Structure formats: structure tokens, C-alpha cells
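Take a look at the structure below.
All protein chains but one are shown in place.
Here is chain A:
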Amino acid sequence: MASVKATMQCLGIDTGGSVSVLGDFFGFIRKRVPTDPVSTATAQVSVLGQIRACQGQHIHVNVIRVGFDAISGGSTALDAAFEKLDYAIFRTRTIYQQINLGVGRVLHWFITAAEANGADDLGSEGECDDLIADWSVQNDGVDAFVVRNISDTDFVGRASAIPGECDKDAKDDGLCAGEIGRAAEGFARTFAHELGHHLGLSHNHGGANCPGTTAGCNNLMAQTRCATSCGGGIRTAVLLTASQGSTILTAPAHCAVQSGC
């Protein structure tokens, strides 16, 4: 079995200085396992499980927070926002484990409200598209933008193309993973859902309809309104099928998918 250090080096994580397993290996910004929003549940991580996940196909994610410096409520509100980010990473890793896709390196980046020039509060899907086009992290991770607010009620997250691109000069090289003002569970599901679009998954239902089966409504790629109307709710509706796994991982794999360490 490979060591944590060897796995981190394979993922491209700098192990030269002081290293935090929860912060650098798992990508939790608070260097802690996040609290599960369901009080009777406890979020848990496994170092061995993460090493094994990275030995298989995996993706890297750049979590880019936009305008968090403009969140009102001081350090308490900011800490709550960071906890939601960490929970979304935790959930995304758990959800994609179903199809044997690991979430490897998670790096955190920020754009201040002033730099974002208004894009910290998205008033239209077009503003999301321009945000994705304007900013890129020049590495092999998927750019997932998390904004302070989305004031257009037509969307809670957005993938501008299915699949998204890996050319970091292109306009569809990232996704708007959600707004941090939502409750943690809904935000985490949207984060994973939009990532699914970026990796090539379409909705599992058309137009105004929801899937005709409970299993379909409980799929990650059912829209949230389906998860709450005919599925078991946003916490439950995170299933992925083998077919969806094939779409991402085989013939050919999405360009963001890395070979195993």
C-alpha cells in the first residue's frame, strides 16, 4: 500500500513543508472533518479509503470562492461558509465513490468581491458564464466557482456545457457550483450535480418532467425539484448508475479524469 506522502506527491500536492492530512490530503479548508448537518449523523473519512480512491481514476477540483469577503456576519458567518464548502467536498467524494471515481487533490482559491466586479452575486446565467470565462486556475483540476449569492431564482448552480472543457483558455472550463447562502445539504448536492454535468452527465429526465421511478428521482442528475417531489429528498437523491459511471470514466474518459496513482 502506498503511503499518504507518496499519494499526495502523485496528486501534485506539495509535501515539502508542514502538511495537514485533513487540510492537504482531503482538501478541507478548515483542516477538520465537517459536521454533518443531520445532528444524528457523523461525517467520517478514511485515510486508507482516500489512498485507494486515488489509486483508481480520480479528478482534481479547484474550489474557487467568490466574494466571501463580502459575507456579512463576521468570522462566525465566514466559518459557517467554510464548513459548508468542506461538507460539499466530503459529500462529493462520497457520491462519486459509487462509480469508483475518486476526488483527489482539492485546492482552495479566492476572488475578492472587488476583483469579481459584481460576479460574487450572480444576477443571470450569463454572469456565471462570464465568471467562468474570466477566471481559470492553470492546472489540471476542475474549476468549481462558489459565489456569495445567486440573485436570479432561475438557477442554483450552472454548468455552461455538457461536458465541460479542460482547455483553461476556453469558456466552458468550469462550473458555477452554487451559492454559499443555501443550507448545507442542498448546496452540497448542487455542487456534486453541476460537477456531474461538467463530467458529461445530462439530466436523467427531460424538460418539465421528473423521472418516472423513485430510483430515477433519487439520482444525482435529477433536478432538485424532482429530488424533493418524487424522490427521497436532497440528501437521499444522490445515486449514480453504472451507466453514468461509464459516461465519465470510459470510451473515452472525460478529459479531467486522471489515471490512478
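Everything that follows uses one rule, which is that a contact is a pair of C-beta atoms (placed from the backbone, for glycine too) under 8 Å apart; a residue touches a chain by one contact, two chains touch by 3 or more; residues count from 1.
Please note the rule applied: contacts and distances are computed from a predicted model.
Novice: Quick one: find the hidden chain's UniProt protein name among "Multifunctional fusion protein", "Transmembrane transport protein", "HEAT repeat domain-containing protein" or "Alpha-D-ribose 1-methylphosphonate 5-phosphate C-P lyase".
Specialist: The record names the chain that does not appear here as "HEAT repeat domain-containing protein".
Novice: Out of A:Cys10, A:Val61 or A:Val137, which is the one that touches the chain we can't see?
Specialist: Checking each option in A:Cys10, A:Val61 or A:Val137, the one touching the absent chain turns out to be A:Val137.
Novice: Quick one: which of A:Met1, A:Leu48, A:Ala208 or A:Ala251 touches the chain that's been left out?
Specialist: A:Ala208
Novice: Taking the full complex into account, find the residue in A:Gln9, A:Gln55, A:Thr224 or A:Thr241 that is in contact with the omitted chain.
Specialist: A:Thr224
Novice: May I ask you to list the residues on chain A that touch the chain which is not drawn?
Specialist: Looking at chain A, the ones touching the missing chain are residues 20, 23-24, 28-31, 64-65, 70, 72-73, 82, 107-111, 115, 117-118, 121, 123-127, 129-130, 132-138, 148-149, 151-163, 167-173, 181-183, 186, 190, 193-194, 197, 202-203, 206-208, 223-225, 228-229, 234.
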